[in-house]
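Only one protein chain is missing from this complex, and each of the others stays in its spot.
Chain naming follows the written order as A and B, and within any one chain the residues start at number 1.
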Amino acid sequence: MGDEAMSYLNYIFLGIAIISLLYTTWRNIKIKKTLKKIDDMLDLATTCKLSQERFDESMLSKVESKFNRYLLGLASSEINLHQQKKNIEVLVSDISHQIKTPIANISLYSELLIENPSEEYINQIIFQTEKLKFLIQSLVKTSRLENGIIKLIPSNNNINVIIESIIKSTEYKAKDKDKNIKIVYREEGEHMAFFDPKWTEEAIYNIVDNSIKYSRDNGEIRIIVTEYPLFIRIDIIDNGIGISEDEMTKIFKRFYRSERVSAIEGVGIGLYLAREIIQGENGYIKVESQVGKGSTFSIFLPKDYK
Amino acid sequence: MERYLVVIYVARVDNKRIINRIARASLKNNKTRNSIAIIAIALTTLLLTALFTIGFGMKESIELQTMRSVGTTYHGEFKDLNEEKYEKLKSHPLIKEQGYRRMIGSVINNELRKEHVEISYGDENYIKRGFAYPTVGRLPIEKNEIITNTKVLDLLGIPHKVGEKIHLKFYIHDTNSNELETIEKEFDLVGFYPVDPLMGAMRIFTSKEYAESLNLPESNINLDVMFSNSFNIEKKLYTIIIETGYSIFQQDPNYIATGVNWGYMAEGFKNSDPTIVIGGIVLILIIILTGYLIIYNIFQISVLRDIRFYGLLKTIGTTSKQLKKIIWRQAQLLSAIGIPLGIVLGYLIGNLLVPIIAKEFRLEDFISISFSPLIFLFASAFSLATVFISSRKPGKSAGKVSPIESIRIGDVDELKYIKEKKNENEVKLSKMAISNLSRNKLRTIIVILSMSISLVLFNSIYTFTNGFNPEKYVNRFLSTDFNIGSDEYFKYQYKGHDEAITTDIINLLESIEGFINGGAIYYRDFDGIWIEDKNILELDGKAPLQLYGLDDFLISKQQVIEGTIDMDKFKSGDYIILGVNDEEDLNLENANYNVGDKITLATENGSRQFEVMALITYGSKNSARRYFSFKLANGQLIKAQLLYLPSSIYEEIIENPAKMVYKFDVEDEKIDDAEKILKGISEDPILELNYESKQILLEELKGMKNMFIIVGGVLSFIIGIVGIINFVNSIITSIMVRKKEFALLQCIGMTNRQLNSLLTKEGLIYTLSTIITTSFFTLLISITILKSFEREIPFFTYKFTVFPLIITFPIIILLGYIVPILVKKVLVKESIVERIRNNN
Partner (left out) sequence: METLKTAGLKKYYGENKNLVKALDGVDLSIKQGEFIAIVGKSGSGKSTLLHMLGGLDRLTDGVVEIDGTDIFKLKDDELTIFRRRKIGFVFQAYNLVPVLNVYENITLPIALDGNKVDKAYVDEIFKTLGIEDKKFKMPNQLSGGQQQRVAIGRALATKPSIILADEPTGNLDSKTSLDVMGLIKVSSHRFNQTVVMITHNEEIAQMADRVIRIEDGKIFGGDICG
């Protein structure tokens, strides 16, 4: 009897052992397969050619998807890094290019001044120095903004105050020389929006300044504020030279200067800075334009809808 | 669109015709919808027609067969009248038609000993309504003329021929069946009619002249009457009696006995069975509701689909009224096909079923298939009404369409949530399924209920059929396998020794192979014994009784109502058992004595006191089948008490005891052989014995059980079909209106499998809710109503069972699983893009 029981037990243990073995083997194969798959994925990832092949409800597919997303992010940031490096190179060359002329000019006028002291040379030197100062200031601002040294601190503010301040500070430019540009703004009640007043003023100032620059003599710039359920819209409408459609998206790029306007002073950084600021406040800028008839810059600032 | 434009061009010419044209054009464009609508309409009509056909057919059949066994189609009868009463009653204005019958007596030719054959005179009206009008020959006129049925002729060995001589031996008896005079006479057969196997008693009718020539007791006239309708027959009979100045109370001297023909169901409904009427109405309502839901959904969906078309029609100047008419016209055109189709199919099914039911009920010879035009009329009317109600709201929706609105997206189940849903967890498919079902709560509930009803009904019917216990029923009449007695006994004419069972016969029976045990009941009519009861002064303190003796074997077979039978004590001779009427009711108040009471039996030779040990039921199984009562001068009736003693004691008291019947059990395997032997004995003309067999009685009841199964099955089936149709329709509707939503869900990443799983979950919620509801109501009904049947219905023993549910639940679950996926597969064929684009 005892022997029989023992042999039964043996069989049971043997069975359990075989089943466990089979199961473990199966699991191992499965795990190996999965690992192989992940390994392949990594291989592909290193060559930046990863594309997902399996889309199903399995865990592996989900992991693959997430990994794929991560790698894509990595790759794109790598590309971004590369792009940035390139950008910096371009920036440096741009800056050197931008700085080269005023410095050359200053050195030229300085030499002339030594030879022949004249007030005109002094004025030229002052003008070139101002230009340099503005350039450097703008560069500092953008780089600080880009690197997050300066933070935009939006709060609920009245947009009218900003616009009036801008009109005051641009008036001398508008009335300057022969331009005689009229800035029209009709204040209609309070328009509250959610923005950082100091930087937003800078942004709108840059756009108004831009409009003044490219306006015809005796032109008119209208500023209109419209309320939307979610946004406040500030239209800056000029009847200047306008922007062609293919330029439309380029004007917000750093140091972009249209060839058509090479005669006009400018460094091509104002609009770039403006867009950076507005976007940083969860707003956006939209441009409509017809060459020869004028442009409309629409700034959308979010309202405090919280 | 082009097609519509053509139609619109015509629109300016003729207004009425154009509505027709548009309706037809729109019909042509919706072939699938049309088919579904026609099927729905036909189905509604079919179910209604079938229901009406079965209902009408069953009612007529049962009425007729009941009347045949009663022997007349008259609504009611005044019994035992004398000439004076007859003359006064017959002219009452409530009576629309009447028949006259004068009882003569019972025929006692030896050839007819196993049948109860009445001889009487009936006027032409009575005979016509009594299923006795001669099919060959004429009514008797001359003194020596008679008519009867073919069976009597066969038993007498007389050919079916007019002019044959018939020798009859009969006695005249009074209303209490007391023999007054025996007559033998030869008659001429002047007419005969086919035998009606359902008829209780055989009848021979003489001429009026002959009846009047006899010396008949005074009160033997029956007046049969017809009223304007069959409602409240009993009340009408009573009204006539009271208004004529007689009494309806038995103890009054001017009492008139009445009888209601219980063949009339209208009469039956009043007393007992509102459930059948209510059940029928509920069934009709369920069918109409189902039809409504299906047809309404079909039209509503198609209106929403064609909403732009209706918007366009409105833009060009069609009024709301005209749009409604267009929809109604479409519904009419579809009904014109659907209703006749349904009627034909329904009628066929109904008429196939009625005969089957009839056959199972052993009524096939008498079944009347109803060709009543009322069936078609009712079914069509109900169907059309259903279609009308169903198309009203869709018509309104079409009428309300504004040209601009028509471009917007419509949803059949427009959702109007008022409350917010405070959930901030990930959506689960199961929760989504529940939300989807609550889009149209009413529809969901109706579907669940209609499926549940059929299941509850199914289980109830099964429980009822399963508990159908013919033994219980038969035991009331026969507690042993066999019961053997004289022909006279079986004709309720047993009196004593002449008709008793002899010891030879008992020895013969006990020697039958397989004989287990048996015993005799001792009885003889005997005036020399009474109960001493000082209350009954009129009878000198002598209360009447019928005293029976029981062999041991039979003592144990009695059904005790109160007290217990202790064999030893009982046989000691100090105890007695009292019989209480079982077949009428078990009202103990009718018993004159109770357990523990003392009863003194007295004979001329002395008296002996007994104590009542128990009360048992008495009936045809343990009595002479004749009961006595004495009418006192004051009109009070004194019933003879039925008392039982052990046979040994019985023999001590009654001189010359006689064995009335012998009852015995046989081993199951030997029953057929025993049956043959008994049949042989009963056919022996010298022995004049007859017998009852439990097996034969049970056999006869089997048909009844089958009828229950079939009627119940058909009902469950119809309601089940209705439930399933509702379910499928609900799924179809919910999928049709969500085609676009499904496309959207697929866009944002719901796989087909997930979608199927969502739909399956919805289906399963339906079925699981059905299962829960069903289980609840099944239990409720089972332990309340069905259990109470046990007391009410003599052949029913309550046995709790959910067997049918256990069988059907998996099927239901399967349906809930498969139907939604199947419907989706059939209905959703367009690509995602097509569905997203379609704004319907």
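Definition applied: contacts are C-beta pairs under 8 Å (C-beta built on N, C-alpha and C of every residue); 3 or more make two chains touch, one makes a residue touch a chain.
Values in this document were obtained by computation on a predicted structure and should not be read as measured data.
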| item | value |
| --- | --- |
| Options B:K16, B:K422 or B:K534, residue touching the unrepresented chain | B:K422 |
| Residue among B:M750, B:L768, B:I781 or B:V802 touching the omitted chain | B:M750 |
| On chain B, residues whose C-beta touches the chain left out of the figure | 409, 411, 415-418, 420-424, 426-428, 432, 435-436, 438-439, 740-741, 744-754, 831-833, 836-837, 839 |
| Where the missing chain touches chain A, by residue | 49-57, 61-62, 65, 68-69, 72, 75-76, 79, 228-231, 233, 245-246, 248-249, 279, 282-284, 286-288, 300, 302, 305-306 |
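Here, only the chains that are shown with their structure count from here on.
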| item | value |
| --- | --- |
| Euclidean distance of C-alpha centroids - chain A vs chain B, Å | 88 |
